[in-house]
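Before I ask anything, here is the structure I am working with.
Note that this is a trimmed complex: some chains were dropped, and none of the rest were shifted.
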Amino acid sequence: MKLRPLGDRVVLKQSVAEETTKSGIVLPGQAKEKPQYAEVIEVGPGAVVDGKLVPMDVKVGDTVIYQKFAGSEVKLDDEEYIVIKQDSILAIVEK
Amino acid sequence: MKLRPLGDRVVLKQSVAEETTKSGIVLPGQAKEKPQYAEVIEVGPGAVVDGKLVPMDVKVGDTVIYQKFAGSEVKLDDEEYIVIKQDSILAIVEK
Amino acid sequence: MKLRPLGDRVVLKQSVAEETTKSGIVLPGQAKEKPQYAEVIEVGPGAVVDGKLVPMDVKVGDTVIYQKFAGSEVKLDDEEYIVIKQDSILAIVEK
């Protein structure tokens, strides 16, 4: 199963915050505050403004940071996703 | 009787969440939190913007996820439906 | 006396909810929660957008369901009506 977002929406998968203890053991997902980073999983076709399709700025595979409290959490096949309008994506993280 | 939604509204029928106990017995509809999945039952003609009809993105039979707390619950012939603007539909679930 | 609604407003008359007891006696209007169904009694000429009249989607005699808490209750000749903008009508009920 996969999600096909409508309009200028994007499906995000939150990156797991990894924390390393002093002894070097990696503790994934123990951070209390969720990170705002996420990977773009699906991209909608774009919004239609004045009869014209506005192309999207993000693409599948991008790492992005998004506005806190924006978007809707969705569960599919026991995985959690965020469906969010592209306008709530602040920036693309380049490596 | 059937519902003919106006404008860019859509009639949804919430999918029943099935839960399977360890012994394999299926317990439909016991989940406390309603799932956000629904089947599209009827689709309105679309909104008219600047005198032009904007065609709809969803069609009858689609499984969709929709925004929490959006839409109006409606009872018809003892069945419950949700009438919702298409803009409150987040994504189509593809199988 | 009759009401002539302005713009894209519609005058509705709420359908009386009939309940039948086990013995077959019909008890009209005992339902505590008012039904959201109503009959269209009068239809306004439509809204004017960018100098053009947008024709109405509902007509006199239609049975419609409308958004809760929308519209204004009005009393005329001891009858109660709802004056509501067409955009608050969710769907037409077809028989």
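So that you can tell them apart, the chains are marked A, B and C in the order they are listed, and the count of residues begins at 1 in each.
Going forward, contacts are C-beta pairs under 8 Å (C-beta built on N, C-alpha and C of every residue); 3 or more make two chains touch, one makes a residue touch a chain.
Please read these numbers as outputs of a predicted model, since none were measured by experiment.
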Identical protein chains across the whole complex (3 displayed): 7
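The criterion applied here is as follows: only the chains that are shown with their structure count from here on.
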Touch-based graph of the chains, sorted into line, ring, star, complete or other: line
Rotation, 0 to 180 degrees and nearest 5, that superposes chain A on copy chain B via CA atoms: 50
Centre-of-Cα separation between chain B and chain A, whole angstrom: 24
Intercentroid distance (Cα basis), chain C paired with chain A, Å: 43
Multi-partner residues of chain A (at least 2 other chains): none
Complex contacts: residues of chain C adjacent to chain B: 36, 50, 52, 54, 57-58, 65, 67-68, 86-87, 89-95
Chain B residues within the chain C interface of the complex: 1-7, 9, 11, 42, 44, 48, 50-51, 72, 74, 76, 83
